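In this view, the complex is presented without one of its protein chains, the others remaining in place.
Let's look at chain A:
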Amino acid sequence: MSDAVSDEKTAVAADTIPGQRDMDPAEPLMRVRDLKKHFPVKGGFPIKRTIGAVQAVDGVSFDVFPGEALGLVGESGCGKSTTGRLLTRLMEPTQGTISYRGKDISRSTRRQLSPIRSEIQMIFQDPYASLNPRQTVGTIISSPMEINGINPPGGREARVRELLETVGLNPEHYNRFPHEFSGGQRQRIGVARALALKPKLIVADEPVSALDVSIQAQVVNLLQEVQREMGIAFVFIAHDLAVVRHFSQRVAVMYLGKIVEIADRTSLYTGPRHPYTHALMSAVPDADIDAEKKERIRLEGDVPSPISPPSGCRFRTRCWKAQDKCAQEEPPLIQLSGNTEGHLTACHFPEDPTIEARAEDIVLDPALAALEGEDD
C-alpha cells in the first residue's frame, strides 16, 4: 500500500490548471472585517442562563488575496481554528463581515451560499476523524461533485482517479476504505476531496500537525505544489511557526481571539514588533546548535481564559512592558513607523524589530528566575 505513494505523481496534468481565472490579483479574494465569535457559557439553577461568553474570536480583520497563502499562528485557544471555521461558514459569526469576491457572505442562507461553497474548501487536522470510515475513497472524493451537481467531462470516476494521481495516490485505490491507508495517505485523500471542486480558497486547519515529521514534509510539499500550480489561495492554520513560515507568504499572529501582528513573512520573522511575537519566536527550539544566539524570553504561566480576557491589551498580563495604558486602552492594529508596508502591530510599546540576543534575558517564569538566580 505504501508503495503507491510517490512524490513524482504529484505533478499536475496541464489541462487541469485553472490558473487565476478572471481574478484581479490586487483585489482581495476574501475580506474579513471585525469578525467575532462568542460562545455562550450557560450556568445557574434551576433555570440555566447565559452567564458569560467565550470570546473565541473577538474582532479580527484581514484580507486574503488570490493565490496567496496566509498563515494563522498562535497557541491553543487563540481562536485560529474558530476563525477558519467562520471563513468556511461552518459556524455563524456573532458579529462582523466576511466578504468573498466583494459579496458579503457572513449572513447568507444555505441556498445563497451553495454556489460559493464549492469555491471555498477545507482540509481538516485529523485524517482519522475527517473521512467517513464506511465510504470508499471514490465516494468520499466524488461526493462534493455529487452534492454540487457537477458532472466533469469523462465522468466523476475519471475525475476522482485524476485527483488521486494529483495527490500522489494510486488511482486503483478508488474502491478502498480509509482504514486501509496510513495517516499521511488519508491526509492526501482529504486534499483530493478539497480539490475536487476546483476551489479558489482552501482553509487548511492544522493539516500536518497529526503526522510524523517525514510524512509532514510530504504533505507540505503536496499542498505547496497544489497552491502554486492551481493558483489556489490558502488560509494555513498551524501552531508550528517553522511550518507556517515555510508555507505562507503572509502571516498573522493571534492571541486570545485577536490578531496582534500581521506582516509578510520576512518582515514578521526577522523584525517582529509585538512582544508576544518576540516571545513566540524565541520559544521555538532551533535544531541548529551553531545558530546565532537569539533573544531568550520565557513568559510566565499559560494563556488566560478567553471567558474573561484581560482588559485593554490582552497580552498585558504576561508582558514585561505592560503599563497602565495597556490595561485601559486596547492598542489598535496599525502600521508602526519603521515597519514595512502591510506590517501591522497592535501594541502601545512595541519592541525593536530584531530577534538578536538581548543584553539580558527576559525570564518572567518565577521557577526559572529562582533557579537561575541561584546559579549566579
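Everything below uses one rule, namely that contacts are C-beta pairs under 8 Å (C-beta built on N, C-alpha and C of every residue); 3 or more make two chains touch, one makes a residue touch a chain; residues count from 1.
Everything that follows uses one rule, which is that contacts and distances are computed from a predicted model.
Q: Leaving aside the chains on screen, match the unshown one to its UniProt name from "Succinate dehydrogenase cytochrome b556 subunit", "Peptide ABC transporter ATP-binding protein", "Maltose/maltodextrin transport system permease protein" or "Heme lyase CcmF/NrfE family subunit".
A: "Peptide ABC transporter ATP-binding protein"
Q: Which of A:L72, A:V137 or A:I215 sits in contact with the chain that's absent?
A: In the full complex, the listed residue that touches the missing chain is A:I215.
Q: Which residue among A:E75, A:E119, A:E157 or A:E330 touches the omitted chain?
A: A:E75
Q: From the listed residues A:V243, A:L256 or A:C313, report the one that touches the chain absent from this view.
A: A:V243
Q: Identify the residues of chain A touching the omitted chain, counting contacts across the whole complex.
A: 2-3, 5-7, 75-76, 182, 184-185, 212-218, 220-221, 224, 239-243, 245-246, 265, 269, 279-291, 298-299, 301-303, 365-368, 370-372, 374-375
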